[in-house]
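Got a structure for you, questions after.
Here the complex is missing one protein chain, while the rest keep their positions.
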Amino acid sequence: MSAVVGQGTPVVKDPGAKDKVETPFRRFASEFMESRLALGGLVVISIIILLAILAPFISPQDPYDLAVLDIMDGRMEPGSLSGDGSITYWLGTDDQGRDMLSGILYGLRISLTVGAGSAFIACMVGASLGLAAAYAGGRTDSIIMRIVDLQLSFPSILVALMILAFLGKSITNVVIAIVVVEWAYYARTVRGTALVERRREYIEAAECLALPRYRILFRHLLPNCLPPLIVIGTMQVARAIALEATLSFLGLGVPITEPSLGLLIANGYEYMLSGKYWISFYPGIALLVTIVAINLVGDQLRDVLNPRLQK
Amino acid sequence: MQATNAPRSFSDTETPMVELRGVSRRFAKKLDIAAKLARRLGASVREEIVHAVDRVDLRVRKGEVVGLVGESGCGKSTLGRIVAGILPQSEGEVFWNGENVAAMQGEAAKIGKLRRQMIFQDPYASLNPRMRVADIVGEAPLVHGLTTRGKFDGYVDEQMRRAGLDPAFKRRYPHQFSGGQRQRIGIARALAVAPEFIVCDEAVAALDVSIQAQILNLFMQLRKDLDLTYLFISHDLGVVEHLSDRVVIMYLGRVVEEAPTERVFAAANHPYTQSLLNSVPRIGNRKRAFTTVKGEIPSPLNPPPGCHFHPRCPHAFERCRVEVPVLREIAPGQRSACHLNDAA
Amino acid sequence: QQVLNMGVGSPVTSLDPHYHQLSPNNAVSDMIFDKLVGTDAAARNIPGLATEWRAVGPTTWEFKLRPGVKFHNGNDFTAEDVVFTIQRLPNVPNSPSSYAAYARPIVRMEIVDPLTIRFHTAAPYPLMPMDMTNVRILDATTHANAATEDFNAGRVAIGTGPWRVLSHRSGDRIEFERNPNFWGEAPAFQRVNYRMVTNDATRTASLLSGDLDFIDQVPTSDLARLRRDQNMRLSETVGLRLIFLGLDHLRAENENSPFITDHEGKPLGRNPLRDVRVRRALSMAIDRKAIAERVMEGAATPSGQFLPPGTFSHVPDVQAPAYNPDMARRLLAEAGYPNGFRITLAGPNDRYINDSRIIQAVGQMWTRIGVRTAVEAQTWSTFVGRAGRQEFSSFLIGWGSNPDGSHPLRNILATVSRERGWGASNRGRFSNAEVDSLLTQALVELDEPKREQLLIRAQRIAAEQVAVIPLHIQTNIWAMRRGLTHTPRVDELTRAQDVRPAAQ
Amino acid sequence: MAEPSPHSAPPTLEVRNLQTHFFTRAGVVRAVDDVSFTIGRGKVLGLVGESGSGKTVTGFSIMGLVDPPGRIVGGSILFQGRDLAKLSEEEMRHLRGNRIAMIFQDPMMTLNPVLRIDTQMIETVQAHEKVSEEEARGRARDALGMVGIPSPDERLKSYPHQFSGGMRQRVAIAIALLHRPDLIVADEPTTALDVTIQGQILAEVQKLCATTGTAMLWITHDLSVVAGLADDIAVMYAGRVVEFGDVGEVLDAPLHPYTHGLIGSVPSRNKRGEPLRQIPGMTPSLLKLPEGCSFRARCPRAQEDCLVMPALHDWLPGRLARCHHPHLDEVATA
Partner (left out) sequence: MSVYLLRRLIQALGVVLAMSVIVFIGVFAIGDPVEILISPDADQMERERAIAALGLDLPLWQQYAIFLGKAVQGDLGRSFVFNEPALQLILQRMPATLELAFAATFGAILIGLPLGLYAGLKPNSVGSKAIMAGSILGFSLPTFWVGLMLIMVFAVQLGWLPSTGRGETVEILGTRWSFLTADGLSHLLMPALNLALFKISLVIRLTRAGVRETMLMDYVKFARAKGLSPFRVTFVHVFKNILIPVVTVTGLEFGSTIAFSVVTESIFAWPGMGKLIIDSINVLDRPVIVAYLMIVVMMFITINLVVDLMYSVLDPRVRLESK
């Protein structure tokens, strides 16, 4: 077997071949950057995530520690000084005398954890099942898809309500409830994409090369099902955060001692009429900014990753 | 390099490299409970069966290039996939070097499968867009132990060079290549597992004429260098004529004619082959009046009875409507499935 | 003004006055029906359909009925109707919380004449008049076969009360019309639109926007604003509902209480709550005034017992425990917990006014004396079941008493006993022999002053023993637009007859 | 491109130095950069070239259907003497589908899937003529008949998905014929079809051109189709017409090295079993075209002077080529 290449098959040379390797990620990143709004969203999300991670170090108060709260400091206006003069409540306090700024920073932590955590787990569960359904086909497929139908044929908020009523309140339970509600979206999306992708010739090529099945599934099929997954993933993070807020509002969210943004809003909401706007206004702004930023990013991702709009 | 690939002669006695015996492939949409129930209640539902490939016999000898021609949906790709071992047949047997593929076990089965490779039509869809060229080409050899991590780079380089690609490109992704280059990557990928037999499914149909020539030349070069055998699927008669030793013509899942290339182009026997040859525009034919085959290609869902071609055949007679013609030898190396041959 | 638009915070679930013991239902029943014995705004018994009553023997109560009373449909009210009503009480199908208990002591009814009836009991039964304040009288002919649905549909929502039902849209509103033939003081409005607006903030908003003239259960967060508003009036009174903390008395001294650990999270090996010093310390550590002022925004009165001053069997010398954290720490040290311990305080978050806020405030205060408190609030539906199964070490709960010390004593402080029917809501399983014996005596004592003394003694013991930690008694608050007045009721009932145009 | 003689009518279409560029973020794509050709009345011009050479964009430029970020930046498109590039959108709209019609490549995509065939045909009639619906329907029926669709009355009521690809393409052709246009731009209308069906369509088109006198711009990359169908041929490379002339002459003796290579690489032009003649390299990116002749890098005849872009020059009567070193020698031998 000689590797001689005859002159009939010249080696194709392309000037500038070696300088830069355009990875799919890099290409995607540069397309993503084209929208300034989305870039802004990304920056805002990064800041928010940073704030949430650093909350214990930058917030003036540990809002979960009952020992440092004092109800005598309750419902103070923004900018007031605490009763013992130790801190200034820049965004005021809630009814427990909790510094709103600290509350919001920690609340972000919880909201983001719930949002990202539930989206991630739901994605793992849903994607695996969807992939399995698409690849295995037949009975496996129809069983999984019937469960998905069942799940989707049921209003999410009611399912979450039921689950939380059953499990009781805790961050974990909220995550579980949201996962139960949302995994089906991922499963359906992944299956849809995987069904298309698995008919593509590169999968056949991989089969022709007698590659092991798991390899085809996870190295060839899965990565190509990722774009829609990423898109709904980001959107679902935003949705999960909003859903958690709504559940908290309905009295079935996270525990009161570890308030998420939603719970802070729900708490302060009762004070809206009496003019103590800050208790729910600032958390509301934080929630809004977070969700809007995530949605902006998700939106651009949708455009960039949409094969039909790709140039 | 002016070596001519003069048509070779083959003796019928040697074991063919690939042999299909009575191979069929059906795609059926099964009835579910509801449909069965509805049928019991008198609704007119039936299982929809596509006979993509219908009792095909085919032999490809070592070193031969067999062209497979036919119109869209006639089952060329399905047949190609069965030969390449990607798709199981519904009926019939496939032999690899005289051994029944279904009976092969373990390592032998895997090696047998690796020896038969496929090159695909769509240069864009046939490469995993999320893998680098080096991985696309080198993954299978690595997995199957044809190379090692240490020798990986050198191995990949060699495959790429052989397919006419600059190994400097190997860290790139498929989208950074043109169609012709992609097709070369696909070829390098197939060559990397040291195949003996290659199914080319419309491998040049999506390419520009000038690039098409490059790839066709590469195929011929490789054939000579590596002693490869090809099943060359195409709807472009010009390409098939140029490349193959023997041509097989399919119509709606069945082989209708099979003959050495010159014979097909000089003395086609089956009316379908004849009209096919007539419809093909030729660069040599200036300003001529196009002749036409009447009618549309029927749906493979409910093909016409008897000879599938009879509704479009200018010579059809009663028998064609009821009886399926068998593929019979009508001249040395030429077989055709037409009742006219009996009448004559 | 001819029409009164009222907004109430709890949904009325049924117009059948004997189906479900529930304050909102009782309030509406009070508008449609009458009882033999009525109650005034301070929950004192006043003549209703009976003009007078007395115990004519140790086991016989006699009620004289009001003459000339007619049902909305014109039927006359007679002793027959009373008999019918008492007989119906245990026979309302599917009732989850029935009025049967009020019929149980009566072993026989005797119609002396159409306007006189006697109830015979097996043992002396001093609570008969109070029981009769809960029984709305139906018409023997109209209601003979009436089902709850018939009441709900308004077809047989027919009583002797000041209002007749015009229409009822379940969960939304009930429309009433003045009963022109009412025997008592004539209602002030021609029509009443009784709407259920369960969301607190929207209820206030509707009042502010003028859609409603009158609302109940004013959220404490809106009090400040409403007090300031020239166009709004508030009506308030100290109620009968005590908010208190239940404590785990079930686990023995050497057992672990489920939610109490040392500071490392390891079990203590004993139940500190069985030590009265610890209970006292926990009680003293609470700044009730701060809670009443800051959390409740003034809508509560700190209390050391179940009943407010001025009610029958209120214990005059038991005050709300004073806030004394130093003393509390000392007591803890004495009891052997100089560094305190960890505890979880549970509570509902959707049941009582500011319930979840109160437990957080208590948590702050306990933590300050070294009892590190975690707070767990959950929905009532989950909470109440767990509390009933004694799953908590300490929990917040409330109790709306009848104005008689025997009521809280019997249900919360008495030793749980199936035979006697005691301790129905004794979720901490407090048990004290002396309290039990005093209560036993009081329940058969027909002499009111004597009975009151027995009850006071029993309650004093419970307070000294810190059976529960009382926090405060809620203030009942209603709000209305300028131009209306309302007689606030201690029993929390929101009734249209209590609202009148203000005197100019 | 024979100079039109002064007393004859102007050719149906004369494209001169057409330039259509796309202003993308990555840069200016010179999709069409100097295209010139002429189509006489009733003639068929075959426009050939590789993928991406600008054939489709040329077609759309003529139709005035270049979408942003594309724009016609230079040259003129003289249709019966009027410069289409200068017409307003409204004027252009009146010509489109009326005097100039277009047929697209993919028959599966050109008909609106949610509208019935009759709707799509009648609206075309009514867009340009005030006729009653009944009359329009009659015209539609006739047009379907003309392209050989059996029982057109029934077929009018169908939806596109009920047709096979070949039938759909015939409907598209029928729509193009509704107003008996003077020019039809056909963008690879048979590429997606099977050989036998392509044969049917080509036969019908031939017949129609002969009977109606419509001029036709037939865009394709298949030289053999052009050979059989067209009168003249224009070869495009990288946005430019590199050769123009009579079909027979060009195919027999191409002037431009690219045309030469292209024809050479057609398998049936080669001896069986022998390596095909091939053009090395690949088409350059339109974003960064090399200076001078864009075929230079792949051209066996390239020399120093090719660094200067050659003009489209008529080397022989009616034979134009954009090359400094055309294959004039072979013309002589042919």
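The first chain written gets the first letter, and so on, giving A, B, C and D; residue counts start at 1 in each chain.
The rule is short, and it goes like this: a contact is a pair of C-beta atoms (placed from the backbone, for glycine too) under 8 Å apart; a residue touches a chain by one contact, two chains touch by 3 or more.
The structure presented is a predicted model; accordingly, all values stated were derived computationally and were not measured.
Asker: Counting contacts across the entire complex, name the shown chains the missing chain touches.
Answerer: Across all of the complex, the chain we cannot see touches A, B, C, D.
Asker: Looking at the full complex, which residue from C:N324, C:N411, C:Q441 or C:Q465 touches the chain that isn't shown here?
Answerer: Here the residue in touch with the unshown chain is C:N411.
Asker: Using the definition of touch stated at the top, determine which of C:S14, C:N432 or C:Q497 touches the missing chain.
Answerer: Only one listed residue reaches the unshown chain, and that is C:S14.
Asker: Among C:R54, C:R108, C:R169 or C:K266, which residue is in contact with the omitted chain in the full complex?
Answerer: C:R169
Asker: Can you list, in ascending order, the chain C residues touching the missing chain?
Answerer: 11, 13-14, 16, 19-21, 93-98, 100-101, 147-149, 152, 169-173, 195-199, 201-203, 205-206, 208-211, 350, 379-382, 384-385, 388, 399, 407, 410-411, 418, 420-422, 424-425
Asker: With the missing chain put back, which residues of chain D would touch it? List them for me.
Answerer: 63, 65, 93-98, 101-102, 104, 106, 109-116, 123-124, 127-128, 159, 161, 172, 175
Asker: Tell me where the left-out chain touches chain B, residue by residue.
Answerer: Contact residues on chain B toward the absent chain are 32-35, 37-38, 41, 43, 45.
As a working rule, only the chains that are shown with their structure count from here on.
Asker: Please give the groups of chains connected via touching, computed with chain A left out.
Answerer: B, D | C
Asker: Using the average of all C-alpha atoms in each chain as its centre, how far is it in Å between chain A and chain C?
Answerer: Computed from C-alpha means, the inter-chain centre distance equals 46 Å.
Asker: Residues of chain B that contact two or more other chains, please.
Answerer: As it turns out, chain B has residues touching two or more other chains at 1, 180-181, 214, 217, 221.
Asker: Which chain A residues sit where two or more other chains touch them?
Answerer: 8, 10, 12
Asker: If we count contacts the way the header does, which residues on chain A are in touch with chain C in the complex?
Answerer: Of all residues in chain A, those touching chain C are 66-67, 69-72, 74, 95-97, 165, 168-169, 251-252, 255-257, 269-276.
Asker: Provide the residue numbers of chain B that touch chain A in the complex, in ascending order.
Answerer: 1, 81, 84-86, 110, 113-114, 116-118, 120-122, 125-131, 139-140, 143-144, 158, 161-162, 164-166, 168-169, 171-173, 175-176, 180-181, 184, 186, 189-190, 193-194, 214, 217-218, 221, 225-226
Asker: Touching chain B in the complex: which residues of chain D?
Answerer: 50-51, 164, 166-167, 194-200, 202-203, 206, 221-225, 227-231, 247-248, 251, 261-263, 265-270, 272-280, 282-283
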